[in-house]
Every structure is written in C-alpha cells, then in structure tokens.
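Missing here is one protein chain; the remaining ones are kept as they sit in the complex.
Chain IDs A and B follow the sequence of writing; residue 1 opens each chain.
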Amino acid sequence: MNNTLQKISLSLTLMLGLLISTAGMAQTNEIKNLAGYVDFGDLTGSYGEPNVEINLGPSMLQFASAIVGDDDPEALAVMKGLKAIRVKIYNIDGNADAAIGQIDKSRKQLEADNWEQIVKVKEDGEQTHIFMKMIDGNIEGMTVLVAGDEDEAIFINIIGNIDPKDLGKITESFNVDVDID
Amino acid sequence: MNQRFQNMVKLHQNRVYTLAAYMLRDRAEAEDVTQDTYIKLWQRMNRSDEEVSRAWLLRVARNACIDRIRKRKPITDQVPEVGDHRDPAFRMEQDQLGKWLKDAIAGLKEPYRSLIVFRDVQQHSYQEIAEMLEMSLSQVKVYLFRARKQLRSKLPRAETV
Partner (left out) sequence: MKNKTEMNTQAFDDAIEELLSGDLNTNQAQELQQAAASDQAMATAIIDAWTIRRGLDELETEAVPPALEKRLLAIPSQHAPRKQWFAWLKPANWQAGPSWAIGSALAMSLILAIGISRQPNPAEIQQAREDIQVALAYLGKSLNQADQVTRDELSLQVQKILAGQQHRPAQNIEGDTRIEPESIDL
C-alpha cells in the first residue's frame, strides 16, 4: 500500500516538474522566435554562471506592467510596446577577452541582420556598442553590448518598440535607481 | 531564488548601506548592518514566499541600526563642532556644512534621524516612508518638519558671537 502511494506521489511530482519546466521552456521559445532576438552565446566556460540572467517574455512583461497602472498611461504605453527583455551579466574579473570575443560575434550577427549601430565606443580595451533594429519605419529592438575595464560584461536585448527617449518613463515608473556599481 | 537575491543586492545595497552609514556614522558598523540585513533577507527568501521589498529591507536595516545605537554609551544632544563660528561673517562652506549635517543627523533621535535620511538623502516618497516606518502620511510630514526644525535649531549662526 505504501509503495503504491509512493509511486502515485512520485508520478504526480514528476508531472508537476514537467509542467513547470514546460512552462519555462515555452517562455524561452516564445522569446527566441521573436524578431529582434539576439543570440548572446554562452560564456559560462570562461566566467561561470552569469551574475544576472533575465529572460522576460511578452506574457510576463504584461503581468509585471500591471504595477505601472492607469495613473501613468505614458509608461504603460511604453511597456505595452515591449515583447521581451533579456539581460546577461557576467563577472569578468578583469579578463575581458572572452567577452570581447563574444561581442564581436554578436556584432557581426547584428550587422548581418541589418541592425543599425548607433553608438560604438572603444577606449583602452573598453567597448560599448548600441544597436537598434528598425523595420519598415518601426523600432523592433535595441541591443547593448559592453565589456572592458569594468568588472562586468553586459549583454542587453530589448525586443519590441522601444524608443530610447521613452526609457525614462518606465525607469521612473519602476522606481529604478541607476546606481548599479 | 539565488537570482532574485542577487537582484535585491544590486538594486538596493547602496540604499541600505547609506542608511546605516548616516545613522551610525561608522563605516565598519554600517558594513556589518548591511551584511546582517542581507543575511536576513536570504533567510526570509528561503523560508517562505513572503514578499520582500525595498521597504522591508530598509526597515530591517533601520531596526538593526537602532539596536546598535541603543547599545552605545548614551551621548544625547550632541551638537557637532564646526570650527570657530564667532565671526559675524561666518558662512559655512558646502563641505563643512555637509560634514556638520551628517553629524547633526546622526545626533537626532528616532524617528527624526531615519526620516531625514529617507526623505532628504534618499528621496523616498512620503508613501514609502510611511510604509517603512509604519506611520500615517500625516505623521511622516509632521515628524519630518520637526526633524528639520531640530537641525535648524542646532545650526551655528553668525549671531552666536
């Protein structure tokens, strides 16, 4: 009797796990299929697990946007235009080689995919690249790649209609302190 | 879970540390309070799905600071010295004023000290301060007025010749 119960419970647990992981995979696939998705590769071999890894798809962004509320229609409109937010931050501990290698790969992919580079800074081994994806007069995404003197390599991919000047609206709504150091 | 904790560190560590540094005026103690606060956060995150927020974090840090201050030898109504201000033409330079203010804030009693740090240093909204200090909005405003008035009363003036 106990064995039977244990088996039933184990099966249920496995089903539960399967459903949860399926939900996670669904979110990842949902993001990967969006126009404006950029592959940042995997630098785990060089730097270990990312310090920060964020993958927010359309549905989760919609739920999270509820905080903005109707009292800030401008910020709400900006959030509604977003389809995904992806961030990968690695602690590079002074060794930017692998990160810069990955940035070069991503850059080539972005250029091949007709992204427009609007900022490129190279100084003393430090690199900052900002790309925008625009199709038929619409903004489809923004990608930021940073590596260098700082201890972190930063890969950001925002998919959707995001005008840089609108960033301030949501930054305020989400009560963000831009003081990460 | 771990990722969420890292986010909470990245987003709010400076606020927690600033609060402790201003309240305690001792960097080593401020570091200890910041670390203890985040250990409590990690334990809480592991214990349950209870919501953790910036307000919760700052409330814990503030309570830890108050505990430490209580254990110190009582030094009440300490008025910081700001050099010789008997000169009628005396006007505090900004650096001098900043240092004097930090000492003066640390010399305030609770909740005035926390209110000044939360509102005037960290620019929190009245609503968030009310949540952190478990006060009503009107209490926050009234106490903040009193806190600033106390600072004003301690300010060395040219008339103190």
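In this text, contacts are C-beta pairs under 8 Å (C-beta built on N, C-alpha and C of every residue); 3 or more make two chains touch, one makes a residue touch a chain.
Computed from a predicted structure; not experimentally measured.
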In the whole complex, of A:L76, A:L110 or A:I154, the residue touching the missing chain would be A:I154
The listed residue (A:I31, A:L76 or A:I89) that touches the chain absent from the view is A:I89
Missing-chain contact, candidates A:L56, A:L76 or A:I103, resolves to A:L56
Residues from chain B at the interface with the omitted partner, ascending:
1-2, 4-11, 13-15, 17-18, 21-22, 27, 30-31, 34-35, 38-39, 42-43, 46-47, 49, 51, 92, 94, 97-98, 100-102, 116, 120-122, 145, 148-149, 151-152, 155, 157, 159
Please give every residue of chain A in contact with the chain that is not shown.
1-2, 5-6, 8-9, 12-13, 15-16, 19-20, 23, 51-52, 54, 56, 59-61, 63-64, 66-67, 85, 87, 89, 116-124, 126, 128, 130, 132, 134, 137-139, 144, 146, 150, 154, 156, 158, 163-168, 170-171, 174-181
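Please note the rule applied: only the chains that are shown with their structure count from here on.
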Please name which positions on chain B make contact with chain A in the complex.
3, 6-7, 10-11, 14-15
For the complex, which residues does chain A have touching chain B?
51-53, 176-177, 179-181
